[in-house]
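As you look at this complex, bear in mind that one protein chain is not there, while each of the others sits in place.
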Amino acid sequence: MNITNRKLFFASDYMEGAHPNIIKRLVDTNLVKSTGYGTDEFSESAKERIRKACSCPEAEIYFLVGGTQTNATVIDALLPIYQGVIAPDTGHISLHEAGAIEASGHKVLVLPHTLGKISARQIEKMMKEYEDDRNHEHMVMPGMVYLSQPTEYGTLYTLQELQEISQVCRKNKIPLYLDGARLAYGLACPQNDVTLKDIAKLCDVFYIGGTKCGALFGEAVVIPQKGRIPGFFTIIKQHGALMAKGRLLGLQFEELFTKDLYEHIGESAIVFANEIREAWKQCGYRLYFENPTNQVFCVVENSKLPKLAERVEFGFWEKCEESHTIIRLATSWATTELDVKELIRFLSTL
Amino acid sequence: MNITNRKLFFASDYMEGAHPNIIKRLVDTNLVKSTGYGTDEFSESAKERIRKACSCPEAEIYFLVGGTQTNATVIDALLPIYQGVIAPDTGHISLHEAGAIEASGHKVLVLPHTLGKISARQIEKMMKEYEDDRNHEHMVMPGMVYLSQPTEYGTLYTLQELQEISQVCRKNKIPLYLDGARLAYGLACPQNDVTLKDIAKLCDVFYIGGTKCGALFGEAVVIPQKGRIPGFFTIIKQHGALMAKGRLLGLQFEELFTKDLYEHIGESAIVFANEIREAWKQCGYRLYFENPTNQVFCVVENSKLPKLAERVEFGFWEKCEESHTIIRLATSWATTELDVKELIRFLSTL
Amino acid sequence: MNITNRKLFFASDYMEGAHPNIIKRLVDTNLVKSTGYGTDEFSESAKERIRKACSCPEAEIYFLVGGTQTNATVIDALLPIYQGVIAPDTGHISLHEAGAIEASGHKVLVLPHTLGKISARQIEKMMKEYEDDRNHEHMVMPGMVYLSQPTEYGTLYTLQELQEISQVCRKNKIPLYLDGARLAYGLACPQNDVTLKDIAKLCDVFYIGGTKCGALFGEAVVIPQKGRIPGFFTIIKQHGALMAKGRLLGLQFEELFTKDLYEHIGESAIVFANEIREAWKQCGYRLYFENPTNQVFCVVENSKLPKLAERVEFGFWEKCEESHTIIRLATSWATTELDVKELIRFLSTL
Partner (left out) sequence: MNITNRKLFFASDYMEGAHPNIIKRLVDTNLVKSTGYGTDEFSESAKERIRKACSCPEAEIYFLVGGTQTNATVIDALLPIYQGVIAPDTGHISLHEAGAIEASGHKVLVLPHTLGKISARQIEKMMKEYEDDRNHEHMVMPGMVYLSQPTEYGTLYTLQELQEISQVCRKNKIPLYLDGARLAYGLACPQNDVTLKDIAKLCDVFYIGGTKCGALFGEAVVIPQKGRIPGFFTIIKQHGALMAKGRLLGLQFEELFTKDLYEHIGESAIVFANEIREAWKQCGYRLYFENPTNQVFCVVENSKLPKLAERVEFGFWEKCEESHTIIRLATSWATTELDVKELIRFLSTL
């Protein structure tokens, strides 16, 4: 294959293995013997680092394998059986987890999103409407809030937005849970004003995504207040989410939280995403909407898709009128400058 | 640490990383880009090799991360809501999966084990008693059979035993599911007369264990008859058991099924386990029972446990009268001759 | 209490006991001994009558106690674990069953309603969008359709509408389930062109409501095609929905299906509802919308509610702008002419 014709991969941010540091560590420690199920020293050290990064020395930390698994386990652990989870209608748990939340018995109570986000006011209104409904005892009680940061649309909650949501949750005594599958790409944005420490202060539970942010796999669940979820280890096991060789998760997060790697690992992806956004616009295309993270949403004429697909792997987002399609290009920590340049050059020929 | 005093690890068969071939492959392919969720070429190639090894060219193969997850997903997929799963009372699903089967709504219908095994006759009797019970419509219908090979006691079903069980299942139109978490250690036993091909012929679903048999993690679910479980991909996702970077599972099984690695990877563990059994007996200890695989169960006076624990990591099995304890030593593909020699020398000094 | 000031009850259609025939039968048979769980002769006779009324001599019939219970049991029985149920967003299962469907593991996939109804076209579109979605294996598969006749808004599907929906369902191989909690009030409408026989021909499962239609309690599940739901008796038991003294259900439906009682029992309620609708309009009020059955929805100024509430028990439906409220008045088989006259006279003074 001629180098100038090789495929350019921008379909998602989970197409490669892991950051070289992680691979190196994996190789170096391969025959070290350790105990199972996250009781090992790698995991302990990783937890300590995460506690520090989040400024919550008492936090309980658990490592799970993937995002859907983490969401289903945490939500099932937080909700009594008669309560449901509030989420944006675009939330990953609402649409793309194959009913994992419902499979554990809970309804997802959706709110209409604005670019993937919901507001404190919407949540407050839902809580009030529930309270005011004379039949509310016949209805699912809203029992917690699910957000993602960045959202499925690549947008970010501002610190003020998160503070307001947290306040509404605390006023209504319902926990706030934040899905950080792509958190590194949020942290790496110049526009972002929400730190790990903020999240730890404002949320009852959140997870720091590894799979899409430099790890082979793995998500770190952080429960800032110790003892907040009784029996959580057993609940993880019951959900089939407990890894036998927990060390594999431990060592990956140990690396990600060495020398602030996690807070910087998304930076190049953000730079490249911005370049790609600029290029689309330069070429006369319309972005479906602006967002500051590693996902680029662009409106393309259907007639141009075959040529694009020949050279570029991208994601279909949705139809846009009869004649156009919204596509998604994602960059990641592993995206190379060379590929981005090739892509931009190619776009100009589309 | 003086080499002669270093700790000897025999607590389990999941204390290390992975077989060097797997690690090498992981390193080599780290930055290769591939599609997600098991649609990649590594996975396709691994599936093809497993189909060959099992002589079932039509088989559907799915890669999951861990054993409890696999059991819960397969059993939930196979059973209608009004049926339960027959299992030995010592079965992993009966005791040590935190109620994962019940969490998905199904009762585990236990039969008393004999060294971890149940018989065709017991299953037949349970089916008949259910049928004969005038109130059986008020009871959970036995809807499938769960076995493990090797069992939790390290014992093996003979080909004839499996054939009889399979026959009873087919006669009663209930699927037979085999948990092969430690299958490599069964295949490596001289006493074993059950091949992968036999298992594929006799079972409706089974899984080939990776986590304990040379992989970092991963279990390969084999469904010999294509289409046997409608919607299984979605069910995996719903159970939080679908890995984003499915390639990681694919490449591990590709390696395990290159040059028959899987069928031989357990051999040294079996040799070492036999040497350890012999050593215990030589030293005057009683084995709790004999078994041919990589787990050694020995009866030790309680007074000797502290000294043993100082040098050796082992597993507690259960109390045995007031004064003795049954302990478990496990070998693995990663156990070294040096460690076994040290252990044997140390046992003679206990 | 002065008769002219006595309270007028129009809050719901389940405020009284049962039709006198049923009470008489209950008294007459009270000490007759019969076997339990619906195996009695009353139940057998009732089933035979319903089969005749539906023209489906092979139908399986089961008697359950209440509507939510029936919906949850039938839907859980019809859906494999990876599928959800399509319903209007106003469907009883979507809003007012406390998450009973989700509690058994299934997502309710809502479609926007038009006066409580959804159309064949909407269903077809949802099926197609699911099929066309490249990620559909990560989503809940639409696996059946739930309708109610009359709907929660008191509207009726026409025969043609039902035929079209049934056709879409059969084309897509998903069952159609109809909730007939208030079916008698539909059958009693002059505008209605859908018979029990039509329903039996077009649906895979439906239930004939007793609780709101003359019985003390009870809903008759009809499965026109014998054997359509394996294990349904056990599933009923598992859902806690099997009545020990099943005869109580049997004898009620026996009475309801004697001399076509069920098909006529709603007639007076319809006449009275129409009179009330007319009266509201005469008094210058706006009906929220027109519908032909036993529920009347009217828009009332908030300032008038206290006076109304003093004399009349009614149901709150929802707010309507700041200054008005939509209220619901329901008539039933037990509503008396006297009460309706009093109500109409009182409305003119409001």
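To keep things simple, chains are lettered A, B and C as they appear, and every chain counts its residues starting from 1.
Note that contacts are C-beta pairs under 8 Å (C-beta built on N, C-alpha and C of every residue); 3 or more make two chains touch, one makes a residue touch a chain.
Because the structure is a prediction, the values reported are computed rather than measured.
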Omitted-chain contact residue, chosen from C:87, C:242 or C:329: C:242
Residue of B:23, B:78 or B:98 touching the missing chain in the full complex: B:98
Of C:67, C:91, C:116 or C:250, the residue in touch with the unshown chain: C:67
Absent-chain interface as seen on chain B, which is shown: 81-82, 84, 95-99, 102-108, 134-135, 137-140, 316
Residues belonging to chain C that touch the chain removed from view: 9, 11-12, 14-18, 20, 23, 26-27, 29-36, 65-73, 97-100, 103-104, 211-212, 216-217, 234-235, 237-245, 248, 313, 334
Chain A residues that touch the omitted chain in the full complex: 37, 76-77, 80-83, 104-105, 137-141, 230-231, 233-235, 237-238, 242
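To be clear about the criterion, only the chains that are shown with their structure count from here on.
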Approximate Å spacing (C-alpha centroids) for the pair chain A, chain C: 42
Centre-to-centre distance between chain B and chain A (centres being mean Cα positions), rounded to whole Å: 33
Residues of chain B touching at least two other chains: 104, 234-235, 237-238, 242
